[in-house]
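Partial view: only certain chains, each at its native spot in the assembly.
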Amino acid sequence: MALLENESFDGIGKQIHEFMTNLYPICRSITGNGVRDSLKQIKQYLPNLEIHEVPSGSEVFDWKIPNEWNIKDAFVKNSLGEKVIDFNNSNLHVLNYSTPIHTKLHLDELKKHLFSLEKYPDWIPYKTSYYDQNWGFCLSHNQLINLPEDEYEVSIDSSLESGSLTYGELLLKGETDDEVIFSTYVCHPSMCNDNLSGPTILTYLAKEISKRKTKLSYRFLFLPETIGAITWLSINKNNLNKIKAGLVATCLGDPGNFTYKKSKLGISYIDKITIKLLEDNSSDFKIEEFKPFGSDERQYCSPGINLPIGSLMKTMYYKFPEYHTSADNLEFVTPKSLESSFLMYYKIYETLEDNDYYENLNPMCEPQLGKRGLRNNIGGPKETNNFQESIDWILNMSDGKNSLLDIAIKSNLNFELIKKCADILEKNQLIKKI
Amino acid sequence: MALLENESFDGIGKQIHEFMTNLYPICRSITGNGVRDSLKQIKQYLPNLEIHEVPSGSEVFDWKIPNEWNIKDAFVKNSLGEKVIDFNNSNLHVLNYSTPIHTKLHLDELKKHLFSLEKYPDWIPYKTSYYDQNWGFCLSHNQLINLPEDEYEVSIDSSLESGSLTYGELLLKGETDDEVIFSTYVCHPSMCNDNLSGPTILTYLAKEISKRKTKLSYRFLFLPETIGAITWLSINKNNLNKIKAGLVATCLGDPGNFTYKKSKLGISYIDKITIKLLEDNSSDFKIEEFKPFGSDERQYCSPGINLPIGSLMKTMYYKFPEYHTSADNLEFVTPKSLESSFLMYYKIYETLEDNDYYENLNPMCEPQLGKRGLRNNIGGPKETNNFQESIDWILNMSDGKNSLLDIAIKSNLNFELIKKCADILEKNQLIKKI
């Protein structure tokens, strides 16, 4: 599963960041043209991406698809006719899913519909009101406290009408039906770590995997958060038993270290792989136990669904101050961090492909490695000690019950080295895949 | 299981201490009128308490009920006829179960029957000789070393005759036969932490539980230590499988922190409940592994009995210097400590009653909490974060295999909060008891 010929991932972080720059201005929400326009851009990279539309009012488990929300413009003008809040400056200024309104209000009445963040007085907070009809504006706390007494003209040119919920899905069929889910959400307006880092990295990952013949099947989901995952699970509820592993991709562009939030079971296959690869490749990372709050792992790990799906992030949602504010912007996420996240997701894919069970063909005592050129004949190690130790561990543990991943974990050796040595041993007819 | 109407536990520590003050002067032993008089006082609080009498000589497993011991008076007089040791000053002065004697002795002969405690020279030690016929006096070490050479008159007006062993038992029948044992001992003379704290607190606990309709049945045992527990187990040996949990109550009045000594299994139901409640309610406590020495848990956890019974104490026996001395008196135990012990036992009872298994009625994905008023519609938490987290954990884990206690342990949230939220979710028809 190494790189294809003439291929390299150099500069991929910069490419992902450029793609993100294109998606950044779109005003996304859980329904509406923002999602559609974003998926159209993703489809340019993934021509086989299927775009699904689920009509408003459809019942999905305990929920109902809400009316579709779209917005053209919004502002607050003072009595001089000057726009003091302007949707065109930042789509975060509008309470997401605001009902249409056009009226005049005095400051005290207006303030009931204004949201700010006292702790970070320069940042615009991101607020939503999907299921409770309301309207409002978000603005920096400094701007809020400097608004003078006045009569203001308020206008939100939005619509909330029967339409549909939109999501994107791409299945890359492998040799087997065993499926891996990579899920992300596409419903936040102009914010980068949460959430454009997820869809952009998964777009590039899907593009890479689609070039390869794979053992497993890979399904990529680009959904509105919560309601989108619920919708997809509701539609596909009879097909979930094919899913052997999965990850929710989010918060992958900030400069922090990796965080892995375990699946509900806590010891599922994806947990073992991801934690081992973090150990192999990172000097510092965090493991979080499963908790039933966060992103779409809440749905994937609900008691009636209970899929083996974790979430690999950089800094976890809630834990960076820029979370859900205008400061989560194109400067906050870096090409370098996006690249390291892409590479870790790619390595997880590689490991899913490469991890197999082998049987030692000479299980009684050690085979004679020297006569096969696999052991130095006078003292000292041939390559590194790790090479010889890796050979010894694979031979010792390959009884058909331990996968290469199990051997890498037990021996505390790098999975990539174990895989490389297994290939050598297989070539030497000392082990065979089962 | 909250408090009954118009009811409060304010001042209950003071009431328990007053009750203890009444029991304090009685000269108890493993048989005789001291036990009977103590049980009579307990029966004033618990009219349904049954008083059992088991004849001397009865065989109970490997043991035989000993002759009944009673004592009227005891003293040591010097040659001037002055009482230098007087039973009326402290019933600890007499080696418990001393045979009757009336004789004259020189100091060196007398000294073979005197017991003192060099380390704490002002305290009278508590000594017994139940199964080896002997007589003796206990006195402070300072008194012992100041006894002049003299001829002393020794008198112990005791009797050791065929009679019976006495114990008290109260069964509070609940909806089910599943039984919880609260066991304590009533055989120590004037000492408070070990042991009057146990019987006084259990008396008040039984009184409270007797006012309520309960799911489980509760059996309270007031026994002489060791031989009493052996006797009760011998008589009831065919009825032990109803017992689902239990605690030995002792050393509950000193000012130290709680100590929980686990049942033999170490992971039984009572262990899980008690440790969780200590975590919820105490900032500092000790967990002791089961050891086959201590109090009546020795019998309850013997290999042929093996009941799920632990012991919840403040400072463990042996571990406070006043243990088995005259310094374990009414000043050493405090109303405040007795009250906190009573409350912890009460909470254990509450949790035993409240802990149930629920099933999430919308197990596929999350139910929509917002439309039921259980989720804030614009950002931030409705009550506290803990409230929302509690709701999420209950929904996520209620697959019928996790009790509320399991959920509280896994989520690291307070059991009381989990119970309160489960009630709310049940009222909203989101979960149902199974």
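Every chain is named by a letter (A and B) in the order it is written, and numbering of its residues begins at 1.
As a working rule, a contact is a pair of C-beta atoms (placed from the backbone, for glycine too) under 8 Å apart; a residue touches a chain by one contact, two chains touch by 3 or more.
Given the structure is predicted, the values throughout are model-derived calculations rather than measurements.
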- Message: Just want to confirm the stoichiometry: 2 copies shown, so how many copies does the whole thing hold?
- Response: 3
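Simple rule for what comes next: only the chains that are shown with their structure count from here on.
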- Find the geometric centre of each of chain A and chain B from their Cα atoms only, then give the gap between the two centres in Å, rounded to an integer. 55
- Note which residues of chain B are touching chain A in the complex, please. 360, 362-368, 370-371, 377-379, 388-389, 392-393, 395-399, 411
- Task: Quick one: which bits of chain A touch chain B in the complex? Just the residue numbers, please.
- Result: 60-63, 95, 115, 125, 127-129, 131-132, 134, 136, 226, 229-230, 233-234, 237, 264, 291-293, 298-299, 301-305
